[in-house]
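Could you have a look at this structure, given as C-alpha coordinates, before my questions?
A single protein chain has been omitted; all remaining protein chains appear in their positions.
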Amino acid sequence: MSMDGKNIAGRLAELGIALPQPAAPVAAYVPAVEANGLLHISGQLPFDANGKLLTGRLDGAADIERGQAAARACALMLLAQINMALSGFDRVIRIVKIGAFIASGPDFTDQPKVANGASELFVQIFGEAGRHARSAVGVPVLPLGAAVEIDAIVAVRPA
Amino acid sequence: MSMDGKNIAGRLAELGIALPQPAAPVAAYVPAVEANGLLHISGQLPFDANGKLLTGRLDGAADIERGQAAARACALMLLAQINMALSGFDRVIRIVKIGAFIASGPDFTDQPKVANGASELFVQIFGEAGRHARSAVGVPVLPLGAAVEIDAIVAVRPA
Partner (left out) sequence: MSMDGKNIAGRLAELGIALPQPAAPVAAYVPAVEANGLLHISGQLPFDANGKLLTGRLDGAADIERGQAAARACALMLLAQINMALSGFDRVIRIVKIGAFIASGPDFTDQPKVANGASELFVQIFGEAGRHARSAVGVPVLPLGAAVEIDAIVAVRPA
(Lines give C-alpha, C1' and ligand atoms only; values in the text may rest on other atoms or scores of the structure.)
Protein backbone atom coordinates (compact mmCIF):
# COMPACT_ATOMS: atom_id res chain seq x y z
CA MET A 1 0.00 0.00 0.00
CA SER A 2 1.23 3.45 -0.87
CA MET A 3 1.77 5.81 2.01
CA ASP A 4 -0.13 8.57 0.26
CA GLY A 5 -2.22 10.31 2.90
CA LYS A 6 -5.24 10.49 0.61
CA ASN A 7 -5.10 6.74 0.34
CA ILE A 8 -5.15 6.44 4.13
CA ALA A 9 -8.28 8.55 4.33
CA GLY A 10 -9.73 6.33 1.60
CA ARG A 11 -8.61 3.20 3.39
CA LEU A 12 -10.34 4.35 6.58
CA ALA A 13 -13.52 4.97 4.58
CA GLU A 14 -13.25 1.55 2.87
CA LEU A 15 -12.98 -0.09 6.29
CA GLY A 16 -15.96 1.93 7.51
CA ILE A 17 -13.84 3.52 10.20
CA ALA A 18 -14.75 6.99 11.44
CA LEU A 19 -12.04 8.45 13.64
CA PRO A 20 -13.18 9.62 17.07
CA GLN A 21 -12.87 13.23 18.16
CA PRO A 22 -9.30 13.35 19.47
CA ALA A 23 -9.52 13.30 23.27
CA ALA A 24 -8.22 16.31 25.14
CA PRO A 25 -5.48 15.31 27.57
CA VAL A 26 -6.97 14.54 30.97
CA ALA A 27 -4.26 16.69 32.54
CA ALA A 28 -1.41 19.17 32.05
CA TYR A 29 0.25 17.80 28.93
CA VAL A 30 -0.27 17.70 25.17
CA PRO A 31 -1.44 14.88 22.89
CA ALA A 32 1.67 14.73 20.70
CA VAL A 33 5.09 16.29 20.21
CA GLU A 34 7.17 16.15 17.02
CA ALA A 35 10.94 16.29 17.25
CA ASN A 36 13.70 15.06 14.97
CA GLY A 37 11.41 13.19 12.62
CA LEU A 38 9.59 11.32 15.36
CA LEU A 39 6.10 12.09 16.64
CA HIS A 40 5.67 10.97 20.25
CA ILE A 41 2.00 10.50 21.11
CA SER A 42 0.69 10.49 24.68
CA GLY A 43 -0.85 7.37 26.16
CA GLN A 44 -4.42 7.10 24.86
CA LEU A 45 -7.36 5.63 26.74
CA PRO A 46 -10.10 3.53 25.10
CA PHE A 47 -13.41 5.24 24.42
CA ASP A 48 -16.23 3.46 22.59
CA ALA A 49 -18.29 4.99 19.75
CA ASN A 50 -20.49 6.74 22.32
CA GLY A 51 -17.53 8.29 24.08
CA LYS A 52 -17.81 5.91 27.05
CA LEU A 53 -14.51 4.87 28.62
CA LEU A 54 -13.86 1.10 28.50
CA THR A 55 -12.86 0.18 32.03
CA GLY A 56 -12.01 -2.80 34.19
CA ARG A 57 -9.15 -5.19 34.78
CA LEU A 58 -8.80 -8.24 32.51
CA ASP A 59 -8.86 -11.47 34.45
CA GLY A 60 -9.21 -14.47 32.19
CA ALA A 61 -9.69 -15.88 28.71
CA ALA A 62 -13.28 -14.57 28.70
CA ASP A 63 -11.88 -11.03 28.87
CA ILE A 64 -9.58 -11.21 25.84
CA GLU A 65 -12.17 -10.03 23.35
CA ARG A 66 -13.18 -7.13 25.58
CA GLY A 67 -9.50 -6.26 25.93
CA GLN A 68 -8.94 -6.37 22.17
CA ALA A 69 -11.85 -3.99 21.63
CA ALA A 70 -10.29 -1.64 24.18
CA ALA A 71 -6.87 -1.85 22.50
CA ARG A 72 -8.47 -1.13 19.12
CA ALA A 73 -10.24 1.88 20.65
CA CYS A 74 -6.87 3.16 21.94
CA ALA A 75 -5.44 2.73 18.42
CA LEU A 76 -8.33 4.69 16.90
CA MET A 77 -7.61 7.49 19.35
CA LEU A 78 -3.91 7.36 18.43
CA LEU A 79 -4.95 7.70 14.76
CA ALA A 80 -7.17 10.65 15.65
CA GLN A 81 -4.23 12.29 17.44
CA ILE A 82 -1.87 11.66 14.48
CA ASN A 83 -4.49 13.14 12.15
CA MET A 84 -4.81 16.23 14.34
CA ALA A 85 -1.07 16.69 14.97
CA LEU A 86 -0.10 16.31 11.29
CA SER A 87 -3.29 17.70 9.66
CA GLY A 88 -3.84 14.35 7.96
CA PHE A 89 -1.73 11.29 7.24
CA ASP A 90 0.45 12.54 4.34
CA ARG A 91 3.50 12.89 6.52
CA VAL A 92 3.34 9.45 8.17
CA ILE A 93 6.31 7.31 7.16
CA ARG A 94 6.00 4.48 9.64
CA ILE A 95 4.37 3.44 12.89
CA VAL A 96 7.62 2.81 14.80
CA LYS A 97 6.64 1.57 18.26
CA ILE A 98 3.63 1.20 20.51
CA GLY A 99 3.66 0.71 24.27
CA ALA A 100 0.61 -1.18 25.51
CA PHE A 101 -0.27 -1.12 29.21
CA ILE A 102 -3.02 -3.57 30.03
CA ALA A 103 -4.96 -3.56 33.31
CA SER A 104 -4.51 -7.17 34.35
CA GLY A 105 -5.53 -9.46 37.16
CA PRO A 106 -2.60 -11.33 38.71
CA ASP A 107 -2.97 -14.41 36.51
CA PHE A 108 -3.84 -12.80 33.19
CA THR A 109 -0.98 -13.44 30.75
CA ASP A 110 -2.64 -12.77 27.37
CA GLN A 111 -1.41 -9.18 27.01
CA PRO A 112 -0.07 -9.97 23.49
CA LYS A 113 -3.49 -11.11 22.25
CA VAL A 114 -5.09 -8.02 23.74
CA ALA A 115 -2.53 -5.63 22.23
CA ASN A 116 -3.19 -7.22 18.83
CA GLY A 117 -6.45 -5.31 18.82
CA ALA A 118 -4.31 -2.22 18.22
CA SER A 119 -1.51 -3.78 16.17
CA GLU A 120 -3.82 -5.36 13.64
CA LEU A 121 -5.65 -2.09 13.06
CA PHE A 122 -2.40 -0.28 12.24
CA VAL A 123 -1.43 -2.95 9.71
CA GLN A 124 -4.95 -2.98 8.23
CA ILE A 125 -4.76 0.77 7.65
CA PHE A 126 -1.12 1.45 6.81
CA GLY A 127 -0.02 -1.91 5.40
CA GLU A 128 3.77 -2.45 5.69
CA ALA A 129 4.18 1.05 7.13
CA GLY A 130 1.89 0.01 9.97
CA ARG A 131 4.13 -2.83 11.15
CA HIS A 132 5.64 -1.64 14.39
CA ALA A 133 7.78 -2.67 17.33
CA ARG A 134 5.85 -3.16 20.54
CA SER A 135 5.99 -3.76 24.24
CA ALA A 136 2.93 -5.10 26.07
CA VAL A 137 2.84 -5.44 29.83
CA GLY A 138 0.31 -5.99 32.59
CA VAL A 139 -0.37 -3.22 35.09
CA PRO A 140 -2.68 -3.31 38.14
CA VAL A 141 -4.63 -0.16 37.37
CA LEU A 142 -4.79 2.68 34.82
CA PRO A 143 -6.06 6.28 34.76
CA LEU A 144 -9.82 6.54 35.32
CA GLY A 145 -9.97 2.75 35.61
CA ALA A 146 -9.28 2.23 31.90
CA ALA A 147 -8.80 -1.34 30.64
CA VAL A 148 -5.91 -0.42 28.31
CA GLU A 149 -3.58 2.55 27.66
CA ILE A 150 -1.36 2.75 24.57
CA ASP A 151 1.25 5.31 23.54
CA ALA A 152 3.10 5.46 20.23
CA ILE A 153 6.07 6.75 18.25
CA VAL A 154 5.55 7.55 14.55
CA ALA A 155 8.23 8.43 11.98
CA VAL A 156 7.16 11.49 9.99
CA ARG A 157 8.33 13.42 6.94
CA PRO A 158 9.35 17.08 7.40
CA ALA A 159 6.39 19.46 7.17
CA MET B 1 9.48 32.30 27.04
CA SER B 2 12.78 32.24 25.21
CA MET B 3 14.67 28.98 25.34
CA ASP B 4 17.88 30.78 26.27
CA GLY B 5 19.59 28.66 28.91
CA LYS B 6 20.46 31.70 31.00
CA ASN B 7 16.75 32.49 31.17
CA ILE B 8 16.04 29.00 32.44
CA ALA B 9 18.59 29.40 35.23
CA GLY B 10 16.95 32.76 35.99
CA ARG B 11 13.48 31.22 35.86
CA LEU B 12 14.53 28.54 38.36
CA ALA B 13 15.86 31.27 40.66
CA GLU B 14 12.66 33.33 40.26
CA LEU B 15 10.64 30.30 41.29
CA GLY B 16 12.96 29.71 44.22
CA ILE B 17 13.88 26.30 42.88
CA ALA B 18 17.29 24.87 43.73
CA LEU B 19 18.04 21.76 41.69
CA PRO B 20 18.99 18.69 43.71
CA GLN B 21 22.36 17.01 43.34
CA PRO B 22 21.76 14.69 40.36
CA ALA B 23 21.31 11.19 41.78
CA ALA B 24 23.84 8.58 40.79
CA PRO B 25 22.16 5.64 39.09
CA VAL B 26 21.26 2.98 41.65
CA ALA B 27 22.80 0.37 39.36
CA ALA B 28 24.80 -0.40 36.21
CA TYR B 29 23.55 2.24 33.82
CA VAL B 30 23.94 5.97 33.14
CA PRO B 31 21.63 8.90 33.86
CA ALA B 32 21.22 10.07 30.26
CA VAL B 33 22.26 9.26 26.69
CA GLU B 34 22.14 11.67 23.76
CA ALA B 35 21.64 10.32 20.25
CA ASN B 36 20.23 11.84 17.08
CA GLY B 37 19.03 15.02 18.72
CA LEU B 38 17.18 13.28 21.52
CA LEU B 39 18.37 12.98 25.12
CA HIS B 40 16.94 9.89 26.80
CA ILE B 41 16.96 10.23 30.59
CA SER B 42 16.78 7.27 32.95
CA GLY B 43 13.79 6.81 35.23
CA GLN B 44 14.27 9.12 38.21
CA LEU B 45 13.07 8.47 41.75
CA PRO B 46 11.64 11.16 44.05
CA PHE B 47 13.92 12.52 46.78
CA ASP B 48 12.83 15.35 49.06
CA ALA B 49 14.98 18.40 49.91
CA ASN B 50 16.77 16.36 52.58
CA GLY B 51 17.61 13.57 50.17
CA LYS B 52 14.99 11.23 51.64
CA LEU B 53 13.25 8.93 49.17
CA LEU B 54 9.48 9.45 48.96
CA THR B 55 8.01 5.98 49.25
CA GLY B 56 4.71 4.16 49.50
CA ARG B 57 1.86 3.12 47.28
CA LEU B 58 -0.93 5.62 46.58
CA ASP B 59 -4.31 4.29 47.63
CA GLY B 60 -6.95 7.00 47.60
CA ALA B 61 -7.87 10.64 47.14
CA ALA B 62 -6.01 11.51 50.35
CA ASP B 63 -2.78 10.39 48.66
CA ILE B 64 -2.99 12.59 45.55
CA GLU B 65 -1.14 15.53 47.06
CA ARG B 66 1.63 13.27 48.36
CA GLY B 67 1.87 11.71 44.92
CA GLN B 68 2.06 15.11 43.22
CA ALA B 69 4.93 16.11 45.51
CA ALA B 70 6.70 12.88 44.57
CA ALA B 71 6.13 13.48 40.84
CA ARG B 72 7.47 17.02 41.19
CA ALA B 73 10.53 15.64 42.98
CA CYS B 74 11.12 13.24 40.06
CA ALA B 75 10.84 16.19 37.66
CA LEU B 76 13.40 18.19 39.67
CA MET B 77 15.75 15.22 39.43
CA LEU B 78 15.13 15.01 35.66
CA LEU B 79 16.05 18.72 35.45
CA ALA B 80 19.21 18.08 37.47
CA GLN B 81 20.14 15.27 35.07
CA ILE B 82 19.47 17.45 31.99
CA ASN B 83 21.60 20.20 33.55
CA MET B 84 24.45 17.76 34.17
CA ALA B 85 24.23 15.98 30.81
CA LEU B 86 24.11 19.19 28.77
CA SER B 87 26.17 21.46 31.09
CA GLY B 88 23.16 23.75 31.46
CA PHE B 89 19.90 24.28 29.61
CA ASP B 90 21.10 26.18 26.50
CA ARG B 91 20.70 23.16 24.27
CA VAL B 92 17.17 22.20 25.36
CA ILE B 93 14.69 22.59 22.50
CA ARG B 94 11.68 20.78 23.91
CA ILE B 95 10.57 18.36 26.59
CA VAL B 96 9.23 15.70 24.21
CA LYS B 97 7.77 12.92 26.37
CA ILE B 98 7.66 11.74 29.96
CA GLY B 99 6.76 8.28 31.17
CA ALA B 100 5.26 8.32 34.67
CA PHE B 101 5.04 5.07 36.65
CA ILE B 102 2.98 5.50 39.80
CA ALA B 103 2.94 2.99 42.66
CA SER B 104 -0.79 2.44 43.00
CA GLY B 105 -3.16 0.45 45.12
CA PRO B 106 -5.65 -1.59 43.07
CA ASP B 107 -8.38 1.07 43.11
CA PHE B 108 -6.29 4.21 42.68
CA THR B 109 -7.10 5.76 39.29
CA ASP B 110 -5.81 9.33 39.70
CA GLN B 111 -2.44 8.74 38.00
CA PRO B 112 -3.03 11.78 35.72
CA LYS B 113 -3.47 14.15 38.67
CA VAL B 114 -0.35 12.74 40.28
CA ALA B 115 1.75 13.03 37.13
CA ASN B 116 0.68 16.68 36.84
CA GLY B 117 3.08 17.36 39.70
CA ALA B 118 5.83 16.80 37.12
CA SER B 119 4.07 18.14 34.02
CA GLU B 120 3.18 21.47 35.59
CA LEU B 121 6.75 22.03 36.74
CA PHE B 122 8.09 21.57 33.19
CA VAL B 123 5.59 24.08 31.80
CA GLN B 124 6.30 26.52 34.65
CA ILE B 125 10.00 26.43 33.85
CA PHE B 126 10.18 26.03 30.07
CA GLY B 127 6.86 27.57 28.98
CA GLU B 128 5.70 26.25 25.59
CA ALA B 129 8.90 24.23 25.25
CA GLY B 130 7.95 22.39 28.40
CA ARG B 131 4.65 21.07 27.01
CA HIS B 132 5.21 17.37 26.47
CA ALA B 133 3.53 14.13 25.52
CA ARG B 134 3.01 11.75 28.41
CA SER B 135 1.98 8.31 29.51
CA ALA B 136 0.98 7.71 33.13
CA VAL B 137 0.23 4.23 34.45
CA GLY B 138 -0.20 2.47 37.77
CA VAL B 139 2.35 -0.11 38.88
CA PRO B 140 2.30 -2.27 42.01
CA VAL B 141 5.79 -1.45 43.24
CA LEU B 142 8.88 0.56 42.26
CA PRO B 143 12.62 0.42 42.99
CA LEU B 144 13.43 0.97 46.68
CA GLY B 145 9.68 1.33 47.34
CA ALA B 146 9.47 4.71 45.58
CA ALA B 147 6.04 6.31 45.16
CA VAL B 148 6.74 7.50 41.60
CA GLU B 149 9.35 6.96 38.85
CA ILE B 150 9.51 9.18 35.76
CA ASP B 151 11.73 8.97 32.68
CA ALA B 152 11.94 11.52 29.87
CA ILE B 153 12.95 12.31 26.29
CA VAL B 154 14.22 15.81 25.52
CA ALA B 155 14.94 17.31 22.08
CA VAL B 156 18.35 19.02 22.10
CA ARG B 157 20.40 21.25 19.79
CA PRO B 158 23.76 19.94 18.56
CA ALA B 159 26.61 20.69 21.00
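General remarks:
Order of writing sets the chain letters: A and B. Residues in each chain are counted from 1.
Definition applied: a residue touches a chain if its C-beta (ideal position, glycine included) is under 8 Å from a C-beta of that chain, and two chains touch if they have at least 3 such contacts.
As the structure is a computational prediction, the values presented were derived from the model and not from experiment.
From the options B:A35, B:A49, B:A62 or B:A159, the residue with contact to the unseen chain in the full assembly is B:A35.
Seen from subunit A, the chain kept out of the figure touches residues 36-38, 93-98, 104-113, 115-116, 119-120, 123, 131-140, 153, 155. Within the complete assembly, residues 25-33, 35-36, 38, 40-43, 99, 101, 139-145, 149, 151 of subunit B touch the chain that is not shown.
Operating definition for what follows: only the chains that are shown with their structure count from here on.
Superposition angle, subunit A onto subunit B, using Cα atoms only: 120 degrees, a multiple of 5 between 0 and 180.
Put simply, the C-alpha centre of subunit A and that of subunit B have 25 angstrom between them.
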